[in-house]
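Only one structure is covered here, and it is reproduced in the block below.
One chain of protein is taken out of this complex; the other chains stay put.
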Amino acid sequence: MTAMKNPPLAPTSSEGPSVTRAAGRTSAKAAALRSRLSTGAIGAVVLVLLAALWEGYKALGQATGDRLLGLRFPVATDDLSMPGVGAILGALVEPARRGTSTILGVYLLEEASVTLREAAYGLVAGSLLGLALAIVFLHLPPVSRGLMPWLVASQTVPLVAIAPMVVIWGGKAGLPPWVAVTGIAAYLAFFPVTINALRGLKSPPKVQTEFMRSVAAGRRQLLFWLRLPAALPYLFAGLRLAATASVVGAIVGELSAGTGRGIGRVILTFAYYYSNGPEKLYAAVLVAAVTGIVFVQVLNLLERFALRNRHTR
Amino acid sequence: MPESPIIRIDGVTKQFNPGTDRSVTALADIDLTIAEGEFVSLLGPSGCGKSTLLRIMADLTPPTAGSVSLNGKSPATARRDRDYGMVFQQAGLFEWRSVQRNVELPLQVAGVAKQERRAKTAAMLDLVRLPEFARHFPWQLSGGMQQRVAIARALSADPKILFMDEPLGALDEMNREHLQGELLRIWSDTRTTVVFVTHSITEAVFLSSRIVVMSPRPGRIAASIDVDLPYPRTAETRTLPAFFDKITEVREALHGMTVAEDAA
């Protein structure tokens, strides 16, 4: 029943600004805390369940020779296809390569931080571009009508398809590979920001816009004192989507960027040398997943701080 | 008319969608003058154009024909000179600004220095009797308190005129009567000219020095009724026979025009 208390603010938005904003009155605050705690608890339960499922499936496969009632298992259960949970976690604290003292977990975190930096730069650049576009669209509806369908189209262009080209452009321009990767991250990040920011800029009710007119506020004052603050909750909803997209963009960009670093590159390498240590690939994918999640959670904290004085909208 | 007119409306007509098959005449040839210091209510059924007339005075809607002068200027100039303040049916406070920062917004738009803004804001919050709520945020206030903040905000730039568009319409009866009393006190403290849109007869009678009764389709002024009940008016005023007589008079003016319209 808890979810129903949130009014459907923007029913057509997939990530409306409603979800995380239950704070405010003490009862709502307590409810929010309780729901966050139970999310954490369920999250832990899900993790344990997944690990148990993994190990159970593996054990069953090992016992029956990957066959049950004459049917082959969809995924083989030997250590090469499915390294045990213990082996994956254990790999994190073992040396990354023979002959080095760096342990894999540290190495992966280092590479992930490279990816995270590319994603963060991409997010900033993409968000600024996205916000600027939204402001232009707000003030020039004909431009919006002409350009918007093409922006939608630009997002249906599979970015992997363009990634090699962007990397080539970056290379010919003499830029280090991470610049091209950042560009790809920004390309994926700007769109959700544009859409949500535009919706937010248009969100102030008539009373507020007419009040600003009644005090003879200029265009700039209307934008900075009314429309932008009003757009903030929407902007954060867009930024959350953009953050995920920028991490995906950074990883995909790294795949195409020949000599670069980053967790995407590590995954590619470990996939290539899979038979040497399958658990390493799983460990890398795990770190990549955690990286993406942490990135978005940081944004959530930022949002909670920025909107701390607001109740629900 | 006593004293000099601060608002003069000459032959104002407003048509929506002119020249199409959905054309509607909201106001037809309105003439009205309002003297400095008056409390004038525009009263009428919905659709009589009372809000539209107020919005034309405030330069929120352009008239189709006719002219308006506020304080001897066009509405647009008066708006830019901040000669009037406006209160709407919804408080429309900015939820990301504290009460204090909401009240100072008109001053901020006008480029007033921070120190002066703060002093003025404090005075305004005293006026609406909410000084201890300066640092609160809108969501922490009741509807009636929010509307008082909106009044403080409208008055913070010392306007000569206060336009109010059904400002108490969204409140419950108890809150409403309380705020009516507060509003009269604020009016007598500031000596601002008030133009007040309402569809409540008792509210209009209790508050106004003059009631302009409007009739719908197309919007016209049906009567102008002086309310000679003495100020200060209190809860006791509501029990006076003269109060009820005035209500009856206004009701008949409203009623008479519907009868006349049916006959026509």
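Should a chain be cited, it is by its letter among A and B, assigned in written order, with residues numbered from 1 in that chain.
We adopt the following convention: a residue touches a chain if its C-beta (ideal position, glycine included) is under 8 Å from a C-beta of that chain, and two chains touch if they have at least 3 such contacts.
Convention: contacts and distances are computed from a predicted model.
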Omitted chain, identified by the protein name its UniProt record gives, among "Metallophosphatase", "5'-nucleotidase C-terminal domain-containing protein", "ABC transporter permease" or "Proteasome subunit beta": "ABC transporter permease"
Omitted chain - touching chains that are shown: A
Contact partner of the left-out chain, one of A:L147, A:L228 or A:A306: A:L147
Where the unshown chain meets subunit A, residue by residue: 1-4, 6-8, 10-14, 19, 35-36, 38-39, 41-43, 46, 74-76, 81, 139, 141-142, 145-147, 149-150, 152-153, 155-162, 164-165, 168-169, 172, 240, 243-244, 247-248, 251-252, 255-256, 263-264, 267-268, 270-271, 274, 278, 281-282, 284-285, 288-293, 295-297
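The rule we apply is simple: only the chains that are shown with their structure count from here on.
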Approximate Å spacing (C-alpha centroids) for the pair subunit A, subunit B: 50
List of subunit B residues in touch with subunit A within their complex: 58-60, 79-82, 84-86, 88-92, 94-98, 105-106, 108-110, 137, 139-140, 157, 163
Of all residues in subunit A, those that touch subunit B in their complex: 24, 205, 207-208, 210-218, 221, 225-226, 229-230, 232, 307, 309-313
